Every structure is written in C-alpha cells, then in structure tokens.
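Reviewing the structure listed below.
For this view, one protein chain was removed and the others were kept in their places.
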Amino acid sequence: MYNEKVMDHFMNPRNVGEIEDAEAIGEVGNPICGDIMRMYLKIDNNDIITDVKFKTFGCGSAIATSSMATEMIKGKTVREALRLTNMAVVEALDGLPPAKVHCSVLAERAVKTAIYNYAKERNLTYKELDGFDPNDDHDGHDHDEE
Amino acid sequence: MYNEKVMDHFMNPRNVGEIEDAEAIGEVGNPICGDIMRMYLKIDNNDIITDVKFKTFGCGSAIATSSMATEMIKGKTVREALRLTNMAVVEALDGLPPAKVHCSVLAERAVKTAIYNYAKERNLTYKELDGFDPNDDHDGHDHDEE
Amino acid sequence: MCTQLYFDYAATTPVKKEVLEEMLPFFNINFGNPSSIYNIGRQGRNALDIARDRVAKTLNSKSEEIFFTGGGSESDNWAIKGVAFANRDKGNHIITSKIEHHAVLHTCEYLEKEGFEITYLDVDKYGLVGVDDLKNAIRDNTILVSIMYANNEIGTIQPIKELAQIAKKSGIIFHTDAVQAYGNEIIDVNDLGVDLLSISAHKIYGPKGVGALYIKKGTKIQQLIHGGGQEKKRRAGTENMPGIVGLGKAAEMAYENIEEHIDRLTRLRDKLIDGIMTKIPYTRLNGHPTKRLPGNVNISFEFIEGESILLSLDMEGIAASSGSACTSGSLGPSHVLAAIGLSHEIAHGSLRLTIGDFTTEDEINYVVEKLQSIVDRLRQISPLYEKVKRGK
Partner (left out) sequence: MCTQLYFDYAATTPVKKEVLEEMLPFFNINFGNPSSIYNIGRQGRNALDIARDRVAKTLNSKSEEIFFTGGGSESDNWAIKGVAFANRDKGNHIITSKIEHHAVLHTCEYLEKEGFEITYLDVDKYGLVGVDDLKNAIRDNTILVSIMYANNEIGTIQPIKELAQIAKKSGIIFHTDAVQAYGNEIIDVNDLGVDLLSISAHKIYGPKGVGALYIKKGTKIQQLIHGGGQEKKRRAGTENMPGIVGLGKAAEMAYENIEEHIDRLTRLRDKLIDGIMTKIPYTRLNGHPTKRLPGNVNISFEFIEGESILLSLDMEGIAASSGSACTSGSLGPSHVLAAIGLSHEIAHGSLRLTIGDFTTEDEINYVVEKLQSIVDRLRQISPLYEKVKRGK
C-alpha cells in the first residue's frame, strides 16, 4: 500500500528524538484521532533551522511524513520552512494512498505550530503565519462513519 | 430424477394405442395443464377387462403412470379396476418425485372415467363410482405460482 | 468436457480452463482478505483492481462504475430495489416487461406489496417491447424502467438504446438485465445510455455465484447488502476473490474475439433451426428470427410435452431445457411463451437448445437426428396427434 520511499522513512525515520534546548517546540494532533506529532527546532540568529527532531505517535504515513518534513526544513530559514506544504511532503515521498494524505497535514502543522510558539515568545511576526491558529484542531481527518 | 422403473415405462410404455371397438373410452386432463390421457378398455361379458390401450400427452411421469396403470388393470374385473388408486400406481413404479405424484391421479381418473362412460351407456351402477364426477376437472395440479 | 452433449449454455456454462487457472491461486495461496494492509492482502487488492478494469473495458465503462455481486439475481435485486427505495420521494411507479427473468419479475412483485406500482409492458409475437408502449407507459411518478437486454428463453434482443433514450428524456433511471446478452453482444454502456446493467459470470464461462452491477456515476441507489466497507462501501461482504478474478478473466476472454464468437454461433444456430424446421413437421420457432441471441434456439413441437422431450434427449445424452432452467422444476408453462401469445398447449411443448463455445457441427447434426425420432415417438403416444392424423 505504501511505496518504497514511504516505507523507508517509516522503518528508518530521520531525525527522531528531542532537543533539550530547542528554540521552537510544536505539538499537534491528539491521541483520540490516533496521531500526535511533536517537533523540536534549533534556530540560529540568522533565522536558520540548524537542527530538527521529532517524535510521532501515529500510523505509518504519520511517521514517514514527520521524517520527510524534518529533512525538508533542516538548513532552511524559518520563512522557507513556513512555506512547506503538506503536498510538497507527499510529493517528496513519491505519493501517499489517497486515504492517507491527511496525515501529511500533521507535519505541515507541526512545523507551523513550532514556529508560531517561537514567534510569540520573541514577539516576531511572519506574514506566512497570518491566519494560522495552532488551536484550530483541524488535523485533516474526516470523521466520517466508515 | 425418475427411477429406473419409471424411465422404463416412459421409454417403453406398455399398451400404447387405440382400440377401435372398445367398450369403454375415457379421456381426462386438458392441454392447458399440459396433460391429456385417453384410455380404451375391452370388457367382456363377465366384466373382465381383456384389453387396454392408452394415449397420453404429458410429461414423463404422466406417460409412465399411464403405462403402469394399464398393466395393472388388464385381466382384472371392472370393480377391481375401479379400486385402483393413484398411490398404488406410484408404488408399483417404486415411487415418483413429490412434485410429480399428481400425474398419477390422471391415470386413476382415466380408468374411472372410461368405466363411468361404460356404465352410463349400459345403465349399470358400481358403488365404487359413487360421488365420482368425470367433469370435476381436478387433475391434481396445484396451480400455484412457482 | 463431459460425456453429455450440452445444449443448455443459457442455463450455465463450464468454467474455461484459462479462467480456472487464474482463479486457483486465490483459494489457498493469495488467499488474503483484500481489505488487509499486509502483503497477501495487498495482492488480492491488486487482482481486484485488474478484474474490475477488465469488466469495465468490455462495457466501455469506468472501473469505478463496476460493483461485484453474488450473481445476476443479486445484481437485478440490487438495481431494482436499490433505485426504488432511494427514489421514493420522486415517485413510486416502475415500468418493466412481461418477459423479464424472475429475478426482475419477482422483485417487482415484491415491490408492489411495498406500495410501488408496476407496469408490465406487453411484447409482440417475437417478444419485442414496443418503443411507443414504453413512451405511453411513462407517468409523472415513474422512477425506473427495467427492460432486459436479451431474453433467456426465446433469445429476443430488445432495442435497448432506443428504450433507454426514452427513459432518459424523462429523467428516469434505466436498468437492463444483460445477463444473457453479456458475452454474446457488443455492449457499450455509454452508447446505450443505460444507468444500470446486470451481468453474471457463469453465463460466460466464469464461475457461479459471482456477478456485477454497472452503476453509472451519480445514479441514486440504495445498498442491498449492508456491512463492511467493501466495493466502495456499496456492497458489503468479504470479496469472493477467486470468483471475481474468474469473472474478470472470463469477461476479457469473452470480448477478445467477440465478432468471431457471434458469427460462429449464429451460423451453428441457424443450421440447428433449419435442420429442425425442415425435418420435423408441426413445429414453430419462438422468438425473433434475426434479433436473437447467437446461441439461442427455442422451438415448439405440437402435440407433445416439453419434459418428455427433455427426458428422451437426456436418455440420448443430450442436455437441454424447456423454458428457463430456473423454472424447469415448475409446473406452469413459461410466462415468456405466454406473453408472446402461445397457447398453453403449444407452450408446454417447447424446447430450448442453447449452444456455446464448445458446440460442434457434428453435435448439431446429431441433435437434429435424435430429435426427429424422439418427437416422432412421443407423437405416436399422443392423443392430440392422433386427432390431427384422423383429421387429414
């Protein structure tokens, strides 16, 4: 059901872990929906993300997209990271099954939430965060009866 | 579906034909129901059935029971013949499929009708014919929707 | 194939070697539940997709419009009840014909008890539904028209495209039972303009107990079997994988050389009809002379009864049918033969011989020869024939 690249990122996820002195931490999802992702960012004075770590409770695609997303923002500026879309993560993974695309939203939101917290603490504003609300608990799930 | 004895009487029916100078002729059934049986009896002065012939339009069991019935009454007295029941014919054939038992009624009624006509012509009475009405078109079919 | 000469392809067909071969691994090797995410389950899902694509291709439909079922009867029940109950708000009138298969007729009779009104269209002496009759039968509250593509007893092929067009003009859903036509006619659901179409695998050298319903995208229809999320949540039940794979392969094979198949059968059929009609007097062909299934022969023999012909044929090793196989256990004469105006007497003496891919010319000759003596023998026993002879 998943392609090789997804399975690789699921079986050997990159950047798993915590960063004790992270500048930015974001946690999204909720255990009721079956997925939680926590992301740690080291951000230097030039707004560059020098290190990223994550922990994820979730299905295969939640773990794989977490892994891929951390790879994609490592070494990027904060603003570049904010422009990361879930579809870009899906593409980088060579695609996900349609029923699983929603999991990639989690990764996008984790990055944004971490930076949102970071910005709030430091009184920074990024126009990329306009309208973003970390408590808007839209996790991409459709809670339809199956 | 039919046993060997039935198939034998169907494939090699006994006493098929007509008797030009028959004392008794009886026809029962109707083409709408898919079966007609005509029976010819030669009856001598001692009320003995010396010869029998039949013609039948109908299914395998209609033909087989016609054949068997003629064999069973040949050489018998008229009164003995009147006591022939359809179940006796079925038994003599070693049984019929349940859905086909009604066909044996035709043979019983053909014998009775022939003798009824014979008795009427000659003003005879047989107590075995009490209550028998040749026009009562009950042919044993149940006309249920299948 | 078997020691009997088989002349009952319309009742059912043997599963072809190539079809069975594709099915076999799905019994005990790739036996996984295709809903599972693990390897042997995924193989099943893949095979399911292939089968669906294959069936879709033969009908020129989209794959997502093909739903697998437990057979032709289930497909018919689903189509008719599903549309009826889903469209109750729009009306309660359904139009069908008098010569439908019982899977349609008895479903309609059931719906009558549930408060629906059914119009059963008459057919002409060939078994054809009149296009104008359909037009006239349509009411404001008509929600469904269900007319079979080709009849299972007399083989008559309906002008489905014209009939579907009439329904479409009035915004009415059109279903066709194509169980007999499928594999014997070129069918393009888009060109025809039908909304629903039923097929069954065992009529096209596939396995029994599996069929499909084509549901045009957007057609409002209820589920018939509720439960798990199979078939895009529209038909529950663990997928009959060997059966579905078999249907897919049989469908592909049926349409690989469909023109050749039709030509060959038509030639053999006409040879059989001509043989019987010229050699045996007091016979009549039932159904249409040309608008008929390539494999269907249905003939009435006057003065004798159908079951006795069947039994006699069976003694000669020939398997045939009198009316539809489903009803051969029944006592009443065929509703189809009654609808084309046959008297009960003549209807009782009807014989259906249906041919297929394994039928040979020699078999045709053999059947004609045997039939000649069988009919003659039974007529000698028949009191009706006696009268005719006397009349001469």
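Here the chain labels run A, B and C in written order, and each chain numbers its own residues starting at 1.
In this section, contacts are C-beta pairs under 8 Å (C-beta built on N, C-alpha and C of every residue); 3 or more make two chains touch, one makes a residue touch a chain.
Every value quoted in this text rests on a predicted model; they were computed, and no experiment measured them.
Novice: Of the residues C:G155, C:P207 or C:G349, which one touches the chain left out of the display?
Specialist: The one listed residue touching the chain not shown is C:P207.
Novice: Would you indicate which residue among C:A236, C:I262, C:A338 or C:V388 is in contact with the undisplayed chain?
Specialist: C:A236
Novice: Where the complex has a chain not shown, which of A:M7, A:I48, A:A88 or A:A119 is the residue touching it?
Specialist: Reading the full complex, the residue touching the unseen chain is A:M7.
Novice: List the residues of subunit C that touch the chain left out of this view.
Specialist: 1-2, 4, 6, 8, 11-17, 20, 27-33, 35-41, 69-74, 76-77, 101-104, 106-107, 109-110, 200, 202, 207-210, 223-230, 236-243, 307, 310-311, 313-314, 317-321, 324-330
Novice: Taking the full complex into account, what residues of subunit A touch the chain not shown?
Specialist: Answer for subunit A: residues 2, 7, 10-11, 13, 16, 18, 27, 31-38, 55-60, 62-63, 99, 141-143, 145-146 touch the chain left out.
The rule is simple: only the chains that are shown with their structure count from here on.
Novice: Compared with subunit B, which chain's mean CA position is the farthest off?
Specialist: Of all chains, A has its centre farthest from that of subunit B.
Novice: Taking the mean of the CA coordinates per chain, how far is subunit B from subunit C in Å?
Specialist: Centre separation, subunit B to subunit C: 40 Å.
Novice: So, what's the distance in Å between the C-alpha centres of subunit C and subunit A?
Specialist: 56
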